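Only a single protein chain was left out; the remaining protein chains are all shown in position.
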Amino acid sequence: MTDGADTPSLVCLIALPLAGAVAAFLWPRRAPAVGLGVAGLLWIPVLGLLIRLVSQGEQQYELGGWAVPLGIALRADGLSVFLVLMVTLVGGAVSGYATGYFGGVCWGSSFSSLPPAEDGEDGRDGGQAHERAGFWPLWLFLWAALNALLLSRDLFNLYVTLELLGLSAVALVALADAPVALGAAMRYLLVSLLGSLAFLLGVALVYAGYGTLDLPMLKAALGGPVAPVGPVALGLMTAGLLMKTALFPLHFWLPPAHANAPAPVSALLSALVVKASFYLLLRLWFEVFAGVATSGAMRFLGVLGAVAVLWGSYQALRQPRLKLLVAYSTVAQLGYLFLLFPLSSAAAGGFTAWAGGLYFVLAHACAKAVMFLSAGSLMRAAGHDRLADLGRRCARCR
Amino acid sequence: MTATTLYALAGIALFGLGLHALIVRAHLVARILALNVMGAGVFMFLIAVAARNETPDPVPHALVLTGIVVAVSATALALVLALRVQAVRGRAGLAEEESPDA
Amino acid sequence: MSVSEWLSALLIAAGTGFFLAGSAGLLRFPDVFTRLHALTKADNVGLGLVVAGVALQTESAVTLVKLVLIWWLVLVSSATVCCLIAGAVLRHGRAPAAEEEAR
Partner (left out) sequence: MIPALDILLIVALLWLARQALVARDLFKGVVLFIAFGLLLALAWVRLRAPDIALAEAAIGSGLTGALFLSTLGRLRRMEREAGQAEPPPEDGRRGGWTGGFLTAAGTVLVTALLGWAVWALPAGAPGLGDAVQARLGESGVSHRVTAVLLNFRAYDTLLEVGVLLVAIVAVWAVARADFPFVTRNAEAGSVPPQQTALVNLLVPVMLVVAGYLLWIGATAPGGAFQAGAVLGGAGVLLLLSRPHWAVLPERRWMRTGLAAGLLVFLGVGLALVIAGRRLLEYPAGWAGALILLIEAAVTLSIGLTLTLLFLGGRPAAGDPAPTMTHTNQQP
């Protein structure tokens, strides 16, 4: 384990989108350029981190120079760097798409005929302006929250990143100012806040029982005799995270929220945001609480995942609208992810299950993002996304 | 049983009260109120934990201060969303069996 | 206990008595105006007595200033809020309802 004090790439991964978010808020006209700039610049710390990870192994960074448990540390191992790489890839692609989708960008885009974004505050020019004004700062905050979550090793800090992630995600859904989208955003917000509170109470129980918030230190402390507080805290945090990950039967909020958001937002939510809470579940179950989580509980999560695959796929096939179909398919695909829990704890094939599971995470992120982006373009072209009428429309497009 | 244990348990009870109201109430303002009570319960538990020591542990205090500010931000956003829902739907509630493509 | 401690206890007890009377008035009086009367008048005197009692126990001048400041601020704001509530009730001819609370 090396300390990355000399190469601040870990910090840049969080500070760069955060600074971008402030810049996009301060200069709304330049927001798309800021977003694209951040998306490009982020590759420098990402690749730097990747190189160091390969050559030196796990990286960590003590913020403020305070050692854990007093301070907060960032940590990058294979799993988190893999996911950061995925976020940078998908996030960059979606940013590029969004410059076209929301208009207001200065170079060749079919939507550049829209009135300039001004700062979109009067909402009189077709309702598009405030979408454009809100999207960039919120998305950059979301990006910062994703990276911060993937790199943090402190439980309370993870709670703050979850809230940052949840609030910006909800606001992004509410950008589509339609009645259905507002209802979906409201439901998403309630679920997200309930999930965060359950997680926070779990964190509080951990602190009460073990006196630390640092994940590796907690892991060491859990090695001793198990008090009831350990499993109960894990249960609470898991319940909160399952709500945010939308595992069946807690998936009810996902399809309306993902289907009614603006297309780039749907892509980000389905591809990246649900994966963040899934990543935390992996961390908690397989690393920190490995001694507490029983194989029965793992099997239970696996069964829920299996049901989600069947139920989500069945619902997807029944949907009349393209974006809802894609959203329900997310419910199903998330079910596949949870098959990882029982499979990887099996004595044989644990590594294969991990490799397969992570490959699936990446594949789903790319595929689902592209699907939602394509659905958004189809919707723009056809003016709706009713499956029954889309075929005719597309025949004409050719 | 000490006073701090009682406060800790009261925090858990507040969490439970809020959770129940969050599930059974339909009006969005009532549900946001319920989330605030749940949050107060978590804070009370944390501060009771801090008070177990001779000099109170400042770390939970700092966590709760952070939590209070996060809570007021979330509440403000939730209330504004509730108002928008009322404005476009005529009622500040979410229909239970709502077809997503209404 | 010294004389000043006895005096302090006496003042605080008297102040608490005013609070009790004010609370009883809040519960028992028939309409908004009389309830306001009970609440604001009794609380101002009650708080004044409590502050005087506590002030007897302090040694630092800064604390004394803070205590008096607290009493003065409560006095000013409760008098104003009393006027505002009573005015609102008079204008609307009914108890202040939900739409008036934000002032």
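So that you can tell them apart, the chains are marked A, B and C in the order they are listed, and the count of residues begins at 1 in each.
Quick note on the criterion: contacts are C-beta pairs under 8 Å (C-beta built on N, C-alpha and C of every residue); 3 or more make two chains touch, one makes a residue touch a chain.
If you're wondering where the values come from, they're calculated on a predicted model, not measured in any experiment.
Asker: Where does the absent chain make contact, in terms of the chains shown?
Answerer: Displayed chains contacted by the hidden chain, ordered by label: A, B, C.
Asker: Could you tell which one of A:53, A:76 or A:170 touches the chain left off the display?
Answerer: Result: among the candidates, A:170 touches the missing chain.
Asker: Using the document's contact rule, name the residues of chain A that touch the chain not shown here.
Answerer: The missing chain touches chain A at positions 5, 8, 11, 15, 18-19, 21-22, 25-26, 61-66, 69-72, 119, 121-124, 130-131, 133-134, 137-138, 141, 144-145, 148, 154, 156-157, 160-161, 163-164, 167-168, 170-171, 174-175, 177, 201, 205, 207-212, 227-229, 232-233, 236.
Asker: Could you list which residues of chain C touch the chain missing from the display?
Answerer: 73, 76-77, 80, 83-84, 87, 97-103
Asker: Quickly run down the residues of chain B that touch the omitted chain.
Answerer: 1-10, 12-21, 23-27, 29-30, 32-34, 36-37, 40, 43-45, 47-53, 55-66, 68-77, 79-84, 86-87, 90-93, 96
By our rule, only the chains that are shown with their structure count from here on.
Asker: How is the touch graph of the chains shaped: line, ring, star, complete or other?
Answerer: It is other, because the touches fit no line, ring, star or complete pattern.
Asker: Could you tell me the distance, in whole angstrom, between the mean C-alpha positions of chain A and chain B?
Answerer: 23
Asker: Residues of chain C that touch two or more other chains: which are they?
Answerer: none
Asker: Which residues, counting only chain B, touch chain A once they are in their complex?
Answerer: For this pair, the touching residues of chain B are 8, 15, 19, 22, 28, 31, 35, 38-39, 41-42, 45-46, 49, 59-60, 63, 66-67, 70, 73-74, 77-78, 81-82, 84-85, 88-89, 94-95, 98, 100-102.
Asker: Sort out for me which residues of chain A touch chain B in the complex.
Answerer: Result: residues 156, 160, 163, 167, 170-171, 174, 177-180, 182-187, 189-190, 193-194, 197, 200-201, 204-205, 207-208, 213, 255-256, 259-260, 319-321, 324 of chain A touch chain B.
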